[in-house]
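With one protein chain removed, the remaining protein chains of the complex are shown where they sit.
Right after this comes chain A.
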């Protein structure tokens, strides 16, 4: 039987995608479906003085117009994570209304929804809604939001803080170590705000069936069950067993489609009001204004070294913007998904991170590919490289001096960090060594020296990152403030003919689950891949699930499926033993059949499957059927790591950065499909390079967005990137059955500081030590002039 694990099996899903036959939410047309448009605030902060919908209601084709006065969703959409203040005060959690009632708190906040017979008529009528605003001063920068006298986002609290938080060793101990350190390196910067820019904008259809008294919500989400839970239990208070949430094909998420958005809840509510289905699909302008953004940390950090370059202490203060309301995962991102990575791959003995997380007059900030870990990695990898530069050390030498020694998590125990987590397994030397080979480091330094003599500015930058994913052990995250468990569900249903349907709570929106999951299921069962179908994205098909984010699908969702496969094989063995008239203990399972050890007597998986459903000659007391569902709750996070190396050339005339090479040697544990892992790494690197060189959401002082379209928001394009050279080492994860760690975010987490370090390296001889991202030609050129 052909084996599939470890092979670059082509993606099954691509046939429909490449033919334009994917089934996205916006492709769905239901009978009697209406269309909708939102009336959105042109101000970041304003009082709503009046809303007049009379003209809109009279307009051609209008079915209904709703405002906050209509009593939609009095609870608002909830936040899924609670991080309380250091002094014990409860997190400040504002109501996030489905439509703004008295106040506008960010640009693009919805004031009314217009539902009409067509999208054109809905848009036209939306323009007839008259809203009178009184504009108020706004604050969009997280540090400024905490200054005395800053405009308040929520009037009921004395300042803009939602919470503050710290992690690590005692601050005084860290301060003391810094005071006596041989050398202290300091950085101050803004890890800038990014827009996620999934290719498919958010899209929803809510359909209330009055006869069945049931709702169906079609939604472009990464986690349909979670949306159903939040919608039913919090936003609308409707019965969960009467709501079906369906998420067929989704064109990218990068985190931005995890969250329960106001539009989802509002459409669901409004569908019952009008008794018809309602569709809303965001356009690109609305996506910039209303999709949750990423990053937005204002950072001040100091790292102390001894005379040999060993890190002795690391102290950081951050202001992390949350936006106007708390999005689903928002409080976790600058805290538990961030501070817990401050150990990096280094033996730093003393670490302290202090976070102040304010509200700002902006759209919410939440998890975006990497979620807190790219911000941690950027800081660690920048500051250690800057330390090396200041101490005249090679950036690889300083890393080697500080690396945690290799450990496999089996023979050697996991590594206990100063910031709560215990790493599972790692070999940080291995990825650096391989990365340097791929690069040809010594040759590069010679080339760089010659280039400098000719006035050319070449640089190399390193990032030896670690990240924590495969989220997450429920009890651990519960103790850290999560209001949900983070297990996953996998059901394996063997059909009577021996074909296998797998139902996973993980959701594929680009990852390739339909292929990869089928690969390992086929191997574990010893059957052809063609006999395995992966189903996901429909709460009425899949028992339950927590969805896909945090590089968790294979590590957590895959493990749940493996558990069910084990149950299938255990029960199958009982049936096989009965058919073979042998003892279960005498059987072995391989190549899709049970064989009596040492004989040629065997029975196939297909025969056993049929017997399970036609149980005429059957073990006594055994239930018919061959169908198991399992919940898998991981015992730890997983910790992929790697070395990313960027080579750049800077144009001395313009400051423009040319990324000439990008070398990525990653360790994501065992690899099911190398092609897909390469694709994940390359796509992630492209996004990381985007942050380093191009991307930034800019709000002006009044809270207007300067970068609200692709005319001004620079996305990385193919010609901005070299071929991304990938390779891997393999350090299996010791605590899940597949030995996998996850590859979805690693590229985005590791790559950004490598690029920035490379540009600083290119300009080091000109005295440049810091650059603010994105490294626009203007910024780089100005740094060169000073």
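One rule holds for everything that comes next: a contact is a pair of C-beta atoms (placed from the backbone, for glycine too) under 8 Å apart; a residue touches a chain by one contact, two chains touch by 3 or more; residues count from 1.
In this section, contacts and distances are computed from a predicted model.
Asker: Name the omitted chain as UniProt records it, choosing among "Twin-arginine translocation pathway signal protein", "Na(+)/H(+) antiporter subunit C", "Methylene-tetrahydrofolate reductase C terminal" or "Carbon-monoxide dehydrogenase medium subunit".
Answerer: For the chain not displayed, UniProt's protein name is "Carbon-monoxide dehydrogenase medium subunit".
Asker: With respect to the chain omitted from the figure, which of A:1, A:715 or A:766 is a touching residue?
Answerer: The single option touching the absent chain is A:715.
Asker: Of A:284, A:446 or A:597, which residue touches the hidden chain?
Answerer: Counting the whole complex, the residue in contact with the absent chain is A:284.
Asker: Need a quick check: the contact residues on chain A for the chain that isn't drawn.
Answerer: Spelled out for chain A, the touching residues are 119-120, 123-124, 127, 283-285, 653-654, 656, 693-694, 698, 706-707, 710-715, 776-778, 781-782.
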